[in-house]
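As structure tokens, the structure follows; a few thoughts come after it.
Moving on, here comes chain A:
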Amino acid sequence: MPLDLDFMIRIFPELFRALILTVQISFLALLFGIVLGILLGSLRVIGPRYIQIPIQWLVNYIRGTPQLVQFLIVYFALPRIGIVLNEYWTGVVALTVIAAGYEVEIVRAAIESIDKGQKEAALAVGMSEVKALRLVLLPQAMRRMIPALTNELSNVIKASALLSVIAVNELTKVGNKIIYETFYFFEVLIEVAVLYLIVIGVLGWISSYFENKVFAYGEAITATEVR
Partner candidate 1 sequence: MDLNFMIQILPRLLRASLTTIQVSLLSLLLGTLFGLLMGMIRVLGPRFLHPFVNAYVTFVRGTPVAVQIYAAFFLLPRIGLNWSLFEISVFALTFNSVGYQIEIIRAALQSIDKGQHEAAAAIGLGKWKAMWLITLPQAAQRMIPPLTNELANLIKASSVLSIIALYELTRAGEAIIASTFRYAEVLILMSILYFLMIQSLTEGSNYLEKNVFNFRTSRIKTRKIKQPAG
Partner candidate 2 sequence: MNMNGAHPLLKVKNLTKKFGDHFAIKEANLEVMRGERVVLIGPSGSGKSTLLRCINYLEVPTSGTVWLDGEYIGGRYNDDGSWVKDSPSQLTKKRQHIGMVFQSFNLFAHLSALDNVTLGPRWVLNMPKKEAVEIAQQLLEKVHLEEHSHKLPAQLSGGQQQRVAIARALAMNPKLMLFDEPTSALDPRLTNEVLDVMLELAEEKMTMIVVTHEIGFAREVADVVFFLEEATIVESAPPALLFSDPKDERTRQFLVDCNILK
């Protein structure tokens, strides 16, 4: 099956724009996810039990059910509670939910990986538990999260492909649209796959660079890979 290279070049700008959108949405979701993740992750560690438990339920729910189902929930529930967003921001919110579910665990693992003596020393100089977390534990934990968070960005990018079902014009959706318009599916699929591979490959490379070069062995917490 010879590839029509001219065609591939012709559709490149459109796919590239979609890729940028994909990365944008994913990156925003990662950032919001980090904020939520640190907040919920901290509460998960030092909060009262009646807060810890629902947070863990939420995390289990997000990690234990398909992302598509969560997208549908966001897609239907947001307008219902009076939040009307365009597709772009609906996509960001949906991905944020997913990212946060994983990042809570990253944050928790990172905080719990800090030596117990650190916390005790902070409490011993008279800090409150919240202060100890904010001034002593989190700054140290942040370092250890970086490789896992980089990896999480590629998870989010892969998840963003599912936003096609709620009409966000990200890479998979645009690729699909071109296929139905032109029936050049081989060329389109290859080009789409290669674009994803490049972005995720680069992120993977950065992640392992952080893990191996920047951090001492065993310091960084490990990342989980999601489809």
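As a selection rule, all candidates are chains of the complex that A comes from, given by their letters.
Just so we're on the same page, contacts are C-beta pairs under 8 Å (C-beta built on N, C-alpha and C of every residue); 3 or more make two chains touch, one makes a residue touch a chain; residues count from 1.
Here the structure is a predicted model, which means the values were calculated and not measured.
Just to confirm the interface: in this complex, chain A touches which of 1 or 2?
So the chain touching chain A in this assembly is 1.
Under the definition above, what is the set of chain A residues touching candidate 1 in their complex?
Residues 61, 64-69, 72-73, 76, 157-162, 164-165, 172, 175-176, 179, 185-186, 189, 192-193, 196-197, 200-201, 204, 225-227.
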